[in-house]
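Here you go, one structure.
With one protein chain removed, the remaining protein chains of the complex are shown where they sit.
Right, chain A next:
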Amino acid sequence: MEEIYAKFVSQKISKTRWRPVPAGSLQTADTFATGSWDNEENRVSLWSIGDFGNLDSDGGFEGDHQLLCDIKHHGDVMDLQTLSVGQQWTAAHYHTSPGSLSCRSAPCTGVVCSNPEIVTVGEDGRINLFRADHKEAVRTIDNADSSTLHAVTFLRTPEILTVNSIGQLKIWDFRQQGNEPSQILSLTGDRVPLHCVDRHPNQQHVVATGGQDGMLSIWDVRQGTMPVSLLKAHEAEMWEVHFHPSNPDHLFTCSEDGSLWHWDASTDAPEKSSLFHEGGRSSIFLFHSISNQANVHQSVISSWLSTDPAKDRIEITSLLPNRTLSVNSLDVLGPCLVCGTDAEAIYVTRQLFS
């Protein structure tokens, strides 16, 4: 993580996503897509971080990412997902603001894909289920939420998770008819809006969400309606949270306050002094567990759910050298991380765990 490349791109970045690499392949991520927002003319762009950066010897930044292609986009890009259809990876699937879905064209705020299914949610509180080979929506849940749905992710295949602007985490099962969620989880009382959600890649009941107050909440969707733990994190809206897809003891969050954090909960972590030397704000936070349920019966205790305060130290490293404007989006894949900011810069690192 010592080397973070920054590039100013003349557009505010709202989303960044890596192109997925085939499972089991040894190749590292080398292509990512970005979406811009709040511009006169928004764009979805593809970038490459191939090694050809070394070729231009005269002052060219080594490993700098290069623009592959881009496409104009009507409206702000709110969310991006990659969808591999067939053999050829075509382009980023995107779906955005003036959604043709509702007659009043409410902004669509989130999209998630699991080939061939695509789920979108929007400010109109509606959930749409599409299939890549169908023209029309396969399923629409009107008034799924009384407030704005901010993000969506798959839990298990027919089940999805949504977060909304009144602090609720809802589980929806497409096998059930009607427009009621199968489960509602929430923090009681304060209704702090939740902005992002991600599911643990291996333990599907472990879910992380980020809220308007910058809190990171870890939930166990199998039990209780309260989060297992609440961690004080950023000073402003947490825009995105991601478990590392292949190393889920690591978690990444970014926020409106211009910070990008790496949370390391690996239980075997000795004093990793190496994490601390590169500037930035590095600090250790104690894991505050508010859960009163003992999870002792679990055979495999996730490091994110364990409630033993003695060993629950999470190391947090700030990845960006100095604070800028809001970091709107991040994505991790293998050792690579990309994030985009309102300061119109894209940051890429390829040595996350070095």
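Everything below uses one rule, namely that a contact is a pair of C-beta atoms (placed from the backbone, for glycine too) under 8 Å apart; a residue touches a chain by one contact, two chains touch by 3 or more; residues count from 1.
As a working rule, contacts and distances are computed from a predicted model.
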Name check vs UniProt for the chain missing from the figure, options "Dolichyl-phosphate-mannose--protein mannosyltransferase", "Anaphase-promoting complex subunit 5", "Nuclear pore complex protein Nup85" or "Bardet-Biedl syndrome 10", returns "Nuclear pore complex protein Nup85"
Residue of A:Gln212, A:Asn247, A:Ser266 or A:Ser318 touching the missing chain in the full complex: A:Gln212
So one chain is hidden, and I want to know which residue out of A:Asn115, A:Asn143 or A:Ser246 touches that hidden chain in the complete assembly. A:Asn143
Residue among A:Gly125, A:Gly210 or A:Pro248 that touches the chain left out of view: A:Gly125
Cross-chain touch to the chain not pictured, restricted to A:Asp198, A:Glu256 or A:Asp331, is A:Glu256
When the complex is taken as a whole, what residues of chain A touch the one chain not shown? 8, 10-12, 14, 37-40, 76, 78, 97, 104, 106-107, 109, 123-125, 143, 145-148, 164-166, 168, 170, 184, 186, 188-191, 212, 236-237, 256, 322, 324-326, 342-345
